[in-house]
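Some notes on the structure that comes next.
Omission of a single protein chain aside, the complex is shown with its protein chains in their original locations.
On to chain A.
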Amino acid sequence: MSSGRDEILSNIRRSLGVSGREAPRRAAVDERLKRAAPGIVPQRGDVTGTERIALFRRYAEAVQATVALVAGAADVPLAVAAYLRDQNLPATVRMGDDPRLAAMPWQETALAVAVGPSAGGDLNAVSHAYAGVAETGTLVMVSGHANPTTLNFLPDNHVVVLDARDLVGHYEDVWARLRGVEMPRTVNWITGPSRSADIERTLLLGAHGPRRLHVVVIAGPSAPLTSA
């Protein structure tokens, strides 16, 4: 194994005409990794407050996600229940043990709540997003027992709770937040429900992952609300 490594690295160095020990090259690499410069960042994400929520919503809806706004965390269970009812889906959900979800008044609804990762038998899942990115209507999920990765992909219908305080303008803002902690095993960017255009370029939803993606944004008391 290490002979493969040595040979490949020395081939690369021969092709580049370097030894690998040149101080300026090493410094350039160290510097780039340390600075992690953002590069070109689209201006359209430079909005705040309700405008940022509107931008997120516009791009999420453009790719067939649905979005509902609620004023506070306590309103989330009713919004989830209403969504499932409107879609004629059973009143069952599975979620991880995220404390923010656990603190919500699920008992105010008729929803049957199961907790833990999915083994494939669940129709509906609820997750709490780590962040949202307005630039493209993207949800950012991180793995862990609070929000198991299987819930992002196995259930047919995925409801994601996004706190507007976690909604950022650009991808780079998420990296800045994550750089302070250990990189999670999995970071999932999710933009719309699963789809495929592999058969005759016909766009179809629900290829392997969720057929529906519904985002409940906790917008704060001053936000203009829409009914769930």
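Just so it is clear, contacts are C-beta pairs under 8 Å (C-beta built on N, C-alpha and C of every residue); 3 or more make two chains touch, one makes a residue touch a chain; residues count from 1.
The working rule: contacts and distances are computed from a predicted model.
When the listed names "Cytochrome c oxidase accessory protein CcoG", "Iron-sulfur cluster-binding protein", "Cell division topological specificity factor" or "Transport permease protein" are checked against UniProt, the chain not shown comes out as "Iron-sulfur cluster-binding protein". Annotation: of A:P38, A:G72, A:P90 or A:P105, A:P38 touches the absent chain (contact as defined above). Listed here are the chain A residues that touch the chain not shown: 1, 4-5, 7-9, 11-18, 20, 25-26, 28-29, 32-33, 36-44, 59, 62-63, 96, 116-117, 119-120, 136-138, 143-145, 148-150, 152-154, 170-172, 175, 178-179, 183-202, 204, 206-210.
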